[in-house]
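With one protein chain removed, the remaining protein chains of the complex are shown where they sit.
Labels for the chains are A, B and C, by order of writing; each one numbers its residues from 1.
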Amino acid sequence: MGSLLEIRHVSKSFPGVKALDDVAMTLATSCVHALLGENGAGKSTLIKIITGLQHPDSGEVLLDGSPVRFNSPREAAARGIAVVHQERNLVPRFSVGENIMLDRLGAGSLSRIDFVAIHDEAAHWLRLLDLDIDPKTPVSRLSVAQMQLVEIGKALSLKSRALLLDEPTASLTPAESDALFGIIRKLRADGVAILFVSHKLEEVFQICDTVTVLRDGHNVCDSVPLAGLGRQDVVTMMIGRAERISSRAPRPKPATTPYLELRGFSSALGHREIDLAVRPGEIVGLYGLVGAGRSELAKSVLGLYRQTGGEIKIANTSVHIRSVADALHHHGIGYVSEDRKGEGLILMHSVLDNAGITVWRRLAGRLGLLRGRTVARAVGPVIERLEVKTPSLQQTIGNLSGGNQQKVSVAKWIAAGVKLLIVDEPSVGIDIKTKAYLHDLIHELATGGTAVILITSDMPEMIDVADRIVVMDGYRIKGEVENDRNYDRVSQAIMAHIHARKAA
Amino acid sequence: MSSVVTEPLTENTGTGEQERLPVLLRLLLSNEFGLLALIVVAAAIFATALPGFTSPFSLFTLSRQIGIDTMIGLAMMAVIVSGGLDLSVGAIGASSAMAFGYFAERLGLPLAAAIPFTLALGALLGGINGAVVVRSGVHSFIITLASMSIFFGVMIYLTKAQAFNGLPADVTAFGRMKVLGSVSALLVVTLAVCGGLTVLYRLTRLGREILAAGANPRAAELSGVPVGRTVIICHMLTGALAALAGLMLTARTGAAVPSMAGHLGQDWLLPAFLAPVLGGTLLTGGRVSVIGTLLGATFVTVITSGLLLMRVSEFWVQAFLGFMLLAAVLIDRARHTILKARGMV
Amino acid sequence: MDKRFGMQLLDNDWAGPALISLAAILVISALQPSFLTPFNILVLLSAIAVNMVIALGQLVIVGVGQMNLALGSLGGLVGVCFVGAIEVLGVPTPLAVLMGLSIGVLAGMANGYVIARTGISAFIITLASLQIFKGINLGITKAQPFYGVPDVVKQFGNTAVIGPIPWLIAPMLIAALGLWYLFRRLRIGRYILSMGGNRQAAELSGIDTVGTVIWAHAISGLLAAAAGMMLVARLQIGQPTIGDDWLISSFAAPVIGGAALSGGHVSVAGTFFGVVIIAIITQALVLFSIDPFVVQIVLGSLILWAVGINRFREWRFAKMATAGA
Partner (left out) sequence: MRTSLIKGGLAAVAALMLVAPAVAGSDTKVALVPGGPHPYFGAWEQAGKDAMKDFGLAAGDYRVPQKWELAQQSQLLESLLTQGYNSFLIFPGDAVGTNAVVQEIVDNKGMAIATAGCLKDPTPALFCMGTDTGNSAYLGTKQLIKAMGGKGRIAHFTGFLVDPNTQLRIDAVKKAADETNGAVTVVQVIADIDAPQPAEEKINAYLAAHANDVDGIVTTAWVPAVTAANSLRKIGDKRIKMVGIDHDEVVLKAIKDGFVNGTMLQNPYGQGYIGSYVLNKLRSGCKLKEDAPWKSNALTKKFVDSGTVFVDAGQVDTYVDAMRGITKTILANFEKDYMTCS
């Protein structure tokens, strides 16, 4: 187990911010190394420096003991350092195989591509990942999880000596994650150095050997063995204090009349006979595997897809929701999308515009006039209450960290004062502190009388937050589980509902 | 882009003191500032080298040209914001102007009625574009390519290409009117519209919804913005502004002329795209600069005018114009890079 | 299995335009028998040949996710340089062809280089070079056409190889098949499409994006040059106005043929049928002696109709696909 890649005294500043301050880290061969830290602690900057996207102000990066300075990820890759980024970096219309081999399609610009060889080679890497996909399949037909694995396959295919995985499991189901861990272990056995960035501490303890923790651009620890450390030790290092054990005050019993009630609801997307009721002050979880139709159900209720049967009742009155605008402005329904960057936020616009988008209509005066100050007055307190870290409300939201972005995408619905909030996968790519904060917030909202629907594939999250859990599969409701916070019982009950169909 | 670039200095929503420097930097980095600097430099050079450049008549024609070209640019800008485009601006402009001729000359309507009717017609034609784009889901390029032919064709069919040159004297007088010495009244109209559009995009609900829908239609839709309706409104605004540009050209020409925008109205396409794009409006939508559009049109007009006055052999004027344009964007890019490098130390 | 094959056929981008072309040919030839006379087919194919090469020149740039506004002015410039070189400088024809193609490639490379190096939108750069190319064209010609087109060139532009197939089809076939192969099988073609499909992915995968953009513009310039000279052959005259009206049709054909203006997705076959549709519509308006004052109205309506049909097909297909799933 020798040291492969070494970071020494690296500092990096941006205008007004010291992103990294004298940071050190050592990646060793045959070792899975966890890089931990809250959002904004400096993990992304460190990865960018390793791959040559950014250059350190001071300090150095050593590869095999000698200093290196890469000018692009390409140069880094040529020296055996590959990264799997959080963003989807695949060409949708190209085949899986072509994506994996994209930089090795041929020797010269005009060389003919040998697709047979490409697909053969790609198939090899897919097999290694236990992925049962034909390499000729276009990437656009894959599920999100499959795309993530293809990206890993692409990084592997570079025969990398160091593999940097930036939250690889964010969009994977537990089973898929387990498969990935198997592969990581196999790679470790082959001598690869692996850097594993994740917010899911359970995974870190499951797979990693050593750990580096960053906080506010400083090393809290530098490449120490994980063995001997407990979850609380790591959390304390990350957030600077002990993790608060969720001890939420019991909430008043929800009202008896449901705020939203679906009866025999069916949609153009294929939902059939959906019966669902959410009462004010209640948190209803919607659990299901990817493709169960949960987000789609939410969007159908919002009026984005056509309702083909059954009825929707809002506060006991049968309604027809024609559009999201209708859902928001007339029925007080809000939706926090799972796809923060694609559907939740307008990345090129400011924090103020993103948080205020839902209240513009309410705040606009005569002639539709709307002053920035008016909006700021309305959303400012919410932004502050949610502790969104931003230099100003005018900051472009694309520049904020994922956690802060997520807070804003929730803040806009709180500002709008919705009566029913549908929260879809709220903690994807969110650090522990923000995640706990969001959970508290959801409870707080429910206590205040908001009806909440929580969609998540994260079983612990579901059991932690929801009052009762409705199980969906194949665009139908499969059953309901009362949540008594007993993880084993509840999770088994949920899985039983899902597998009931498979048996039938 | 979950970078830490902007990891905050303070826990809460920043204070003025720390923002001041970035604001200045942002101003210096802005596209508008770059254009303004280029315009000032070019104008200073022309004014010293070419005595005719600052003559009252030259200033008058310059301001008038800027007024009209900016209006054409604003018309296109209004739809670019939504992420679409409108090839039929010229056709709408010419058709509306001809309709104005019909209203004012043939029907004898007073201007107070003829002008609103004309603008309404422009908005209607734009609205048809928008509605078809939204309903069909086909890219606005193809829809407006077709409607360009149809609008222009109907206009030519109805008018048989005969101009209206018996317009009320007020129209022509307005086209020649000067304010503040030698500034064309047409530029004043344009400046007023610029002001109105700035208010629209900055200070109204609708404006913000337009920007949101243009930047990320999916996110806007899910946040309760009626994107379809917003896109139609953008097209209507384009139509109305194109009609206004047509009216301004009518005032300048003293007649409603079917050839004011060339065959199918295609003569307008270049100024229509050039001004907003130079001014920093994103072709993909969601970002807009009204002042930039004004400055973009000003830049092109000043350069063209200078080149013509310099008596560059006219067959080569176009080539020079192209080189100047290229030089301008390259200088702007260099300035951007240098400032950014300085700022990022 | 059969049904699936049918679905796959329908799923192709060119299926819609092809069906529309076929329907238009059937309807028009039923109403106007002279439509399918050999001479008319020759005329139609000549028009298609040139317009196809023009459309391909734009298709490459659309593939990389950009626009080339300078296509027409470059074509025009090469056209007059080509005849000018022969008439004024006495350059032998084959050399002049080579020179014309080189001008196209070099000018395209210059465009691509500036765009890729500076990162400024291709829209602006090619807008500037449009003015430059056109200005040089007018500076050379002073708006007077060159008449010294050699007979061999005139022959090439106006005679048939066999039956109703004009010689002009040859360069079109070379260009179309070459581009088709390029986009399917050659590394540079895949790189162009990968940049159009997901620029960031292409960059992070280590693709030389600067080189790829330069390649795309060089190919576009080559095709513009070829189209300019083909048009000279067909018109038998070196008109300085060649290329002035290419812009819109160069976009229309690829888009009707299913290309995404945002890049990454192009169809050579679809573009071909896009060109065919436009050519047939243009011809039909003449064949049926439409009143010149309504020609534009009918033209616009027919474009909408073609788009509508294609849209309907896509919609039906999407519906079938969901039903099948």
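As a working rule, a contact is a pair of C-beta atoms (placed from the backbone, for glycine too) under 8 Å apart; a residue touches a chain by one contact, two chains touch by 3 or more.
Just so we're clear, the structure is a prediction, and the values are computed from it rather than from any experiment.
Undergrad: I'd like to know which visible chains would be in contact with the absent chain if the whole complex were considered.
TA: Visible chains that the missing one touches: B, C.
Undergrad: Of B:F33, B:F141 or B:F315, which sits in contact with the chain we cannot see?
TA: Within the whole complex, the residue contacting the unshown chain is B:F315.
Undergrad: Would you indicate which residue among C:L98, C:A143 or C:V161 is in contact with the undisplayed chain?
TA: C:A143
Undergrad: Using the touch definition from the top, which of B:L38, B:I128, B:A163 or B:A215 touches the missing chain?
TA: B:A163
Undergrad: Under the stated touch rule, tell me which residues of chain B contact the chain that is not displayed.
TA: With respect to the unshown chain, the touching residues of chain B are 52-53, 55, 57-58, 61, 65, 68, 156, 160-163, 165, 172, 175, 249, 252-255, 257-260, 262-263, 267, 304-305, 308-309, 311, 314-315, 317-318, 321.
Undergrad: List every residue of chain C that touches the chain not included in the displayed model.
TA: Touching the missing chain: residues 32, 34-35, 37, 39-40, 42-44, 46-47, 50, 135, 138, 142-145, 147-148, 158, 231, 234-237, 239-242, 244-245, 279, 282-283, 286-287, 289, 291-293, 295-296.
Basically, only the chains that are shown with their structure count from here on.
Undergrad: Distance between chain A and chain C based on Cα centroids, please, to the nearest Å.
TA: Distance between chain centres: 44 Å.
Undergrad: Hey, how far is the Cα centre of chain A from the one of chain B, in Å?
TA: Their C-alpha centroids are separated by 41 Å.
Undergrad: Can you work out the whole-Å distance between the CA centroids of chain B and chain C?
TA: The mean C-alpha positions of chain B and chain C differ by 30 Å.
Undergrad: On chain C, where are the residues touching two or more other chains?
TA: There are none in chain C.
Undergrad: Under the definition above, what is the set of chain A residues touching chain B in their complex?
TA: 14-17, 19, 39-42, 44-45, 48, 86, 217, 299, 302, 304, 323-325, 327-329, 335, 337, 342-349, 353, 356-358, 360-361, 363-364, 367-372, 380, 383-384, 387-393, 395, 398-402, 405, 412, 416, 429
Undergrad: Residue numbers of chain C touching chain A in their complex, please.
TA: Contacts found on chain C: 185-188, 190-191, 193-194, 197-198, 200-207, 211, 215, 264-265, 322.
Undergrad: Considering the complex alone, what residue numbers of chain A touch chain C?
TA: Chain A reaches chain C through residues 72-74, 77-78, 83, 85, 87-94, 98-99, 102-103, 105-113, 115, 154, 270.
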